[in-house]
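The structure follows.
As you look at this complex, bear in mind that one protein chain is not there, while each of the others sits in place.
By written order: A and B. Residues from 1 in each chain.
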Amino acid sequence: MLVGQLMQQGYQCFGPGVENGAIVLHELATPDAIPRGLQAVQSPGRYQLTQDPEQRYFAWANGPQAIKPLAFAPTESLWRVARDASGTLQFSAVLPAAPKRALIGVRACDLAALALQDAHFLRAGARDAHYAQRRDALLLVAVQCAAPAATCFCASTGDGPTPTAGYDIALAELADGFVVEAGSARGQHVVDALRLSPALAQHIDDARKQGESAAAAQTRRLPGRNLRDALMSQLEHPRWDAVAARCLACGNCTAVCPTCFCHAEVDQPALSGESSAHVREWDSCFGESHGHLHGFNVRPDIRSRYRQWLTHKLAGWHDQFGRSGCTGCGRCIAWCPVGIDLTEEVAALTAREATP
Amino acid sequence: MTGAQKPRVAVHKFSSCDGCQLAFLNLGENLLTLAGRVELVHFAEAGPLDPESEVDIAFVEGSVSTSEDLERIQHIRAHSRLLIAIGACATSGGIQALRNGVFDAGWVTQIYSHPEAIASLERSTPIASHVKVDFELWGCPVSGPQIVAVVNALLLGVAPRDNVDKVCTECKRQGHPCVMVTRGIACMGPVTRAGCGALCPGLGRDCYGCYGPAENANTDALAAQFKSLGLTPRAVVHRFQSINSQAPAFLAAADTIRRRGDD
Partner (left out) sequence: MNDAPHALDAGPPHAATVVARTQESPTIFTLRLRLDDPAAQAAYRFAPGQFNMLYLYGVGEVPISIMSDPEERDGIGHTIRAIGRVTQGLAALQPGDQIGLRGPFGNGWPLQEMGGCDVVLVTGGLGCAPVVSVIHYVLRRRERFGKLVIIQGVKHAEDLIWREQYDRWAKLPNTQVLVAASEGGALWPWHVGRVTDLFSLARFNPERAVAMMCGPEGMMRAAADSLLAHRLPESNLYLSMERNMQCAVGRCGHCQFGSAFICRNGPVFNWGKVKTLLGHRGF
C-alpha cells in the first residue's frame, strides 16, 4: 500500500531484494515486489541468506550497501572539457539527473551514517552539487530493526536499532501490522494519503519493547566514549602489525562503510581527442593512490593503511565532525573477506595492559 | 601530438593466443577513431604488414618462447620509440609459462605427434626479461578501455596511468556483493590488479587473477583465507599458479605454500 502510494506520487521506489546472494536495495517494479521472510546470517567474513520463520518483510538487518551509493555515486562525471582543433578548451559542469527516489527499508545506522555524509558533502558554504542533487531527491522510509545481525553494534554507538531522526517515514513491523510515523512534511504528505487508522498505545509500546530487545540482543560493542586519545596513544602498538599480517588491503571495509567519503578524480579522454570527462570514483585509504606523493608513498605498508582507516574512523572523525565515524552497522566486519573485526581490534588496541 | 604528424603504430605478436590483439579489433567505433589518429603500420590481424620499419609505438603481445622470438624482440625494440607490453603473456610469460621449471623433453614427445617441430625454449618469459619495456598493460586479455586509456595517454604525450589497485576496488564500485563472503569461494580479487571491471565477481564467480598481482598484494593472508574456506594446499597453489604463474608475487606465494606444506 505504501509502495503503491509512493509510486503514485512519482517516486522511483527502491526496496529489498536478493541479488548475488545478498539483500540489496534495488528498484521495485511493482507495489507488491517487497519479498517476505528474507533474512541473512552475518558473521566476520560471512553473509548467508536464510528464511525468517515468521515471514516478516523486514526481519533482515542490512545488506552490503546502504544509502551511500544512491547519494554519493561510486563513479560519476564532475565536469567535462571540449577541445577544438586549435587546442582551445571549453569547460562545462556535468550534473546528474536525479529522479525522485523513495528508499524503503533503510536502517537507523544508515540514517546516522547519511547524516555524517551530509555533514561532509553538504558543509555550509561548500555544498557538493552532485551529492546534493541526489540527496535532495531521496525520500527515506526507515524500518526499526527487530532482528539485528550478529555483526550489528549500533546500540553501543547510540545510532540504533530504532530510527530516531533523519527519516521521512519510519516503520516498525509488528506481528499484526506496522506502526507508521512521519518524520518530515514530505513523509506526512505520503502518510496522510494512506488514510491509516491511528496506532493503538499497545502497538506503540510493543514497538518500543521490540527495539529494546533488539538492542539487548546485540553482542558486539564499541566503547561509547571518544576513542581519540586511547587510539592516538597507541600508534606503535604491536597489534597494528598483527592485523596488517591478516589484512588484504582490499578496501572492502571502506567501500561498504556508509560513512567513508574518499574518492579519486581521474580523466577519461575520448579517443577522438575532442573531449575529456573528469570523473570521480570511490577510493580508499587502503589503496596506493591515497598516500601517493611523487616518488614515495606516505603509507607504503598495510600496517599504516589499516591504522589510517581505524584512527580516521574512530579518532579523526571526532575532530572533523564532532562524533565517531562509526554508526555500528557491522558491514566492515561481515564484508571483510578475511573477517577482520574492528570491535576486536579496538578492544585489543585499547586494553589497559597493553599500555607500555 | 595534435595536428600534422600521426604517430606510427605497430602491433606485434609473440607466443600468445591473439586475444589481446582482439581487444583492439573489438574497440568497435573506437577502432575507426584510432585509425584516424594513428598510422597503423603493422597489425597482422587487421591487415597492414610491415614489421620492419621504424615506429613511434609498438604494442607487443605474447611471451618470448622460442629462439626466433629472442631475435625478433631485439629488432622491434631497436625500431620502436616506445614499447608497450600488452597482456599476461607479455608481462609475466602467460599460461605457457606454467612449463617453466617443469619442462622436460619427455612430455613433448608424449603430447605432440611431431616433437621435432616444437622449437620451444625451456622457459616462456615476459618481454621485459629481454628488452626495456616502457609500459606494461596487464590482463588476460587486456580490455578495450585499458587500450583506449594507454593510446590516449600516448597521444597526449604523457605516461599512461598505472592502475595498481585491486579488483575489489572495481567490484565495490560496481556494487557486486563479495562472492567470498556470500558464497565462500576463493576469489583472487584482493591480490589481483584492477582493469577488467570485476567481470567474474559480477557474474557471481571468483576472480582468476588474470590481471596479475596488484600493489601490496598480501598473498599469504589470502592463501590462509583460502585454506580456511576449505581449499587444500594444492588447490591454493593452483589458484596462484595459473595465468600469471611467473609474476613474482604469485610465484612467491605458491612457493611459500609449498614450503609450508612440506614442513
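By definition in this document, contacts are C-beta pairs under 8 Å (C-beta built on N, C-alpha and C of every residue); 3 or more make two chains touch, one makes a residue touch a chain.
A quick note: this is a predicted structure, and the numbers were derived from the prediction, not measured.
Novice: Using the touch definition from the header, name the shown chains in contact with the chain that isn't displayed.
Specialist: Counted over the whole complex, the chain not pictured touches A, B.
Novice: Out of A:46, A:135, A:220 or A:303, which touches the unshown chain?
Specialist: A:303
Novice: Which residue from A:10, A:53, A:87 or A:198 sits in contact with the chain not drawn here?
Specialist: A:87
Novice: If the missing chain were put back, which residues of chain A would it touch?
Specialist: Against the left-out chain, chain A lists 78-81, 83, 87-93, 120-121, 123, 125-126, 128-129, 235, 261-267, 269, 273, 276, 278, 280, 283, 285, 289-295, 298-299, 301, 303-304, 307-308, 311-312, 315-320.
Novice: Just the residue numbers, please: which parts of chain B touch the chain that's not shown?
Specialist: These residues touch the chain not displayed: 152-153, 156-159, 161.
By definition in this document, only the chains that are shown with their structure count from here on.
Novice: Give, as an integer number of Å, the spacing between the C-alpha centres of chain B and chain A.
Specialist: That gives a centre separation of 36 Å.
Novice: Okay, in this complex, where on chain A does chain B touch?
Specialist: Going through chain A, the ones touching chain B are 19-22, 24, 45-49, 63-65, 69, 74-75, 85, 87, 245-252, 255-256, 266, 268-269, 271-273, 281-284, 287-289, 300-302, 305, 334-338.
Novice: Looking at the complex, which residues from chain B come into contact with chain A?
Specialist: 2-3, 30, 33-34, 37, 148-149, 151-152, 155-156, 161, 164-166, 168-169, 172-184, 187, 189-191, 204, 215-216, 218, 220-222, 224-225
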